[in-house]
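Okay, handing you the structure first.
What follows is part of the complex, with its chains left where they were.
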């Protein structure tokens, strides 16, 4: 199975770059599924269902979220009607939406996608390690789920790596999001799980994590509220990871960085 | 001018990999100077002067530090005798050691190296933006300092990127450290400063940021003090950045990732 994961889509620049590239990539890379993190898709803060619809039309199968999940409050009301939008699984019981979704491919194969948030330097949610374990107890990699993708939305490299090793051999991919910077540590862990500390954002990197650089710098230098942060609108880089998964085991055979457009050095899987 | 910067050296595995590679790289890459972050060189915690001496012998010119600067308390007494070991410049007045060092090359050229720490999710030190600005007021890029390297030891991508843009055009390189994961966003910013959010560590990546993975995972899963963290001792990756600097302006002409050995995808500048 061949899967593409794209990191946090930031604002219009990020969205449009993703929507331009995706159709061509779906066929060139013979993708079975595309998962993107959309927590910053709507002007940098949250996700509207209108934008979600555009992303689905462009070839996205599942959209994951993170700490910005509810920046557009209307999603709290609308998420239950759109199970392909997945919010962190370790929100407390009673939170609208679901923390996982199963993609059913035309060939009968199934891909489980889980979104989970770290807690170090973030809000105090339920234990991400236990929440994912509990979800996995209802699935069996290579049997009931032919691939399992875990989007670990977290601040620190340590918590992400710890989850990667914790799940090694039990899922197909642990992919970090939230820092908005792609890491160069994509690899297959010893027991077969693909891993990357952060997928990077899809957005304009001539910015501070996707937002206008002058206003962002001002926030660090002066300690007064400044103008509202706006997404940077320049050339965007589409950032993510391509994983090839063994159909028999659900484990990763190959993992390669994807970076196209904008200001970063390009990377693309060998076809 | 050609400079190599290597990220946080972690324990024996990291040290030995650096010392094995460095002599060959100094000549192959025609390096004018080598700067490494050494805050984790001594068994993962701090830096002993004995290890610093080994690193200098192997071809390192300056060693920077970070939040682990004083894990080996003896360095507090010894740092004033070794100005090539540079601690964060934004420690309060009266802190032993210096926050910058000027490398004087045989050809008369000078390279200013500054170490500074971020504050977001870290200890509350002096303002990193102001501390660096104040230091830069005593130097002029391309005139009194032919290259200026800033090691921004910080947790968040946002604070690092903000410093990068803030210093763009005023220094040769802003290079992040501390997360122990190399980022794939090395580039030259619009006004000529080379930038990378994190250089990555020099250490064994089959680990949690360089420390043994079982003990590290246990700390997240169980909330009880476990065994002391020990550096992972497997194959290390040497991670860093190569920068070519314009002799006339002190700005960056070329920046390329360096990753050799261990478990990550290799990268090396075209010779």
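Should a chain be cited, it is by its letter among A and B, assigned in written order, with residues numbered from 1 in that chain.
The rule is short, and it goes like this: a contact is a pair of C-beta atoms (placed from the backbone, for glycine too) under 8 Å apart; a residue touches a chain by one contact, two chains touch by 3 or more.
None of the values given here were measured: they were computed from a predicted structure.
Chemist: Copy number for the full complex, please, knowing 2 are shown in place.
Modeler: So the full homo-oligomer, as given in this file, consists of 4 copies.
We take it that only the chains that are shown with their structure count from here on.
Chemist: Compute the distance, rounded to whole Å, between the mean C-alpha positions of subunit A and subunit B.
Modeler: Here subunit A and subunit B have centroids separated by 29 Å.
Chemist: Please give the residue numbers of subunit B that touch subunit A in the complex, ascending.
Modeler: Result: residues 121, 127, 129-130, 155-159, 161-163, 165-166, 179-187, 189-190, 197-198, 200, 205-209, 213, 216-217, 219-221, 257, 259, 263-265, 267 of subunit B touch subunit A.
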